[in-house]
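With one protein chain withheld, the remaining protein chains of the complex are depicted in position.
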Amino acid sequence: MAGDGRRGVILAIGSGINVPLTLLIALVKGVLLLVVLLTTAAYLVLAERKVSARIQLRIGPNRVGPGGFLQPAADAVKLIFKEAAAPEGRDRLLFELAPGLAAAMALFAFATIPINQTICINGRGGAGPLSAACPGGLALHWDLAHLNIGLLFILAITSIGVYAIFIGGWASNSKYALLGALRSSAQLISYEMAVSFAVIGPVLLSGSLDLERVVGAQHGLWFVFLQPLAFLLYLTAGLAETNRLPFDLPEAEGELGAGYHTEMAGMRFGMYFVGEYVNMVTVAAIATTLFLGGWMAPLFFLPNWLGPIWFAAKVGLLIFVMLWIRWTYPRLRYDRLMQFGWKVLLPLGLANIVVTAVFVALR
Amino acid sequence: MTALFGVAAGIAFLGALGVVLARRTLYSALSLIVNMMALAVLFLLLDAQFLAAVQVIVYAGAVMVLFVFIIALLSPGAQERLRPLELRVVVGAAAAVLFTVVVVRLTLNGITVTASGHFHGVIGPFAPALVDRHGQVQTLGEQLFTTYLLPFEITSLLLLVAAVGAVHLARSRRPEP
Partner (left out) sequence: MTGPLGMAALVAAPPWYPLHFAPASNLVEFLPELVVAAGMVAVLVTDLFVGPTHRRRLPLLTGLTLLAALLIAVGEWVGHVPGRPVFDGAFAADRFGLFADFLILLVALAVTALSPAYLQRRGLESGEYYVLLLAAVTGMMVLSGATSLIVVFLGIELLSIPLYVLCALNRDDALGQEAAIKYLLLGGFASAFLVYGMALVYGETGATQLGRIHQVLLHGSLAGRTDPMLLAGIALIGVGLSFKVSAAPFHWWTPDVYQGAPVLVTTFMSVATKVAAFAAFLRIFSVTFGTAQSDWAVPVALVAIASMVFGNVVALGQRSLKRMLAYSGIAQAGYVLIGVAVGQPDGTAASLYYLAAYAAMNTGAFGILTALSGRGEDCDDYEGILGLARRQPLLAALMALFLLSLAGFPLTAGFFGKLFLFSAAIHDGEVPLAVWGVLTSAVSLFYYLRVILTMFTEPGGAGEPVQVAGMTFEGGAVARAQLALVRPALGTRALLTLFAAATLVLGLFPALVDSLIQGIHVVAG
C-alpha cells in the first residue's frame, strides 16, 4: 500500500531503473511544467483583460497580433525593460529576494499535483493511481514530485508564501507597502485555516493525503457531489488566498496605493504578478484534484486517456469562474473580511469535518 | 541522496550560523526559517515525509510568521557586534562544545544512520514494517488515537486553556455593568 513512501522521495524512482534516467525525467517534467505554467500565467492576464472587457461591454486588447493574441509578449517586454525604480532606505537584500520568492513559491506549489494517472512503462500490470501496481517497470507519475503527503506539501508551500508578501512590504520602507503587507499576511494566515479545513473533507473520504489516491477515490463519483460545502468553502478561501476580488484588500487601490508591492517596479512587480496568476492556476488545479475528479473524464463514455486535457478543461472552467467573480463583486471591508473568515468559513468548515467524519466512521 | 544530504545539511548549518551571527534581528529570524526548511529536507531524506511537512507548516509557516511579524513591527536596531572574548560568547561556545559531544555520543551509542539514509534506533511504534504496511500518516494517526490517546487529549485541553488565557490577557476590558 503505502510502501511507495520508502522507495524514493524527491524523485519517483522505480525499482530497477537507474538514477540518471529518473533525474532526466524529473528535469524534463520540471522544464515542461515551468514553461506551461508561465505561459498560462501570461495568457491568464490576457484572458482577464478580455473577460473583463466583455463583462463591461468592451472589446479588450486587440492590437498586438490577431485578436490581441501576442499581447502577453508585449507586456513582458515592457515589464523587463521598464526602469526598476526602488525606494531609498529599503532593505537591499530582502527587497530583491521577496519578489523572486513570491514567484518561486507559487510555481513550487504545483509540484505535487497529478495531471494524469500514473503510466506504467515496461512493467507488468496496468496503469493506475498506485505506483505499487507497476512492478519491474517505470511508474511514470504525472506530477513533478510524487509525495504521499502531497496535499500537506501544498499547504506547507502556501504557508511559506506569506513571507514573500510580508518581507516584500517590509523591505520597501514605505507605509503603504507595510500596511498592505500586514493586511495581506493576516488575511493569508486566516484563510489558510479555512483552506485546511475545507480540504480535510476529501482527505477523510479518500483516506489519503496522496493526491493521486484522492483522485482515484473519486472514481465513479466526484467529491464535489459528496462535499459541496467543502468545495464552496475551498473556492471562497482560495480566492482570498490569491488576493483576488472580492478579497483583494492587500492592494486595495483606493486606500493603499498598490499594497505590498507599491514600491516594486519592473520585473520585481512582474514576479509578484506572475506569482499571483500562477497561484490562481494552482488553486483551480487543487480544487479540480480534490473535488472535480482530477484527470478523469467528465462523462463516462469519453476516453480516459485524454487525462491532461480533461484536467486542463476543468482548471480552465474554474479559472473562468474566478475571473467572472472578480469583475462582478465589490470589495469587502477589511474587518468584514476577517470576520467572514473566522466566523463564517471556519465554523462551516469545522461542521463539514464533523459531519464527514461521522459519515466515514459509520460507513 | 548523499549529495542532497550534504547540500541540505550545509544549508541548515549556514542557517543556524546566520541566526547567531546576523546583526539584524529580522535576518536572524529569516535564517532560522532557512534552517527549518533545510531540516525539513533532511526529514524527507529520512523518509519522514509527514514530519517534514509538519515542520514547514507549523514551525516555518506558523510560529516563525509571528516572530517575523513582531520583529518587523518593533524594528529593533542592529545588534552590537559580539566581541570574541565576551563572557556570553565563551559560555555559549562551551555549551555548544558540550552539546556536540552529547550528540556524537548519542550517535555512537546505538543510533546510526546508514548510507541509504535509513534510521536504525530503538524500534518504537514507527517500525519500518508497520509504516510500510499502513503508511506514515496512518501509522501516526493510529498511534495518536491508541497508544498516545491520553497525551493527545491532554494536549487539546492545553491548547484550549492557552487560547482562553491569551484571549483574557489580550481583549479589551469588559465594560462596567
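As written, the chains take the letters A and B, and residue 1 is the first residue of each chain.
Everything that follows uses one rule, which is that contacts are C-beta pairs under 8 Å (C-beta built on N, C-alpha and C of every residue); 3 or more make two chains touch, one makes a residue touch a chain.
Everything numeric here is computed off the predicted structure, so don't read it as measured data.
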Absent-chain contact - pick from A:207, A:266 or A:316: A:207
Touch with the omitted chain, as defined above, among A:193, A:265 or A:297: A:297
Could I get the residues of subunit B that touch the absent chain, sorted low to high? 102, 105-106, 109, 111, 121-122, 124, 133-134, 138-139, 141-142, 145-151, 154-155, 157-158, 160-162, 164-169, 173-174, 177
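Note that in this section only the chains that are shown with their structure count from here on.
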From the C-alpha centre of subunit A to that of subunit B, how far is it in Å? 27
Quick check on the complex: what are the subunit B residues that touch subunit A? 4, 26, 30, 33, 37, 40, 44-45, 47, 49-50, 53-54, 56-57, 60-62, 65, 68-69, 72-73, 128, 131-138
Residue set of subunit A touching subunit B in the complex reads 1-3, 5-6, 9-10, 94, 147-149, 152-153, 155-157, 159-160, 162-163, 166-167, 170, 182, 185, 189, 207-209
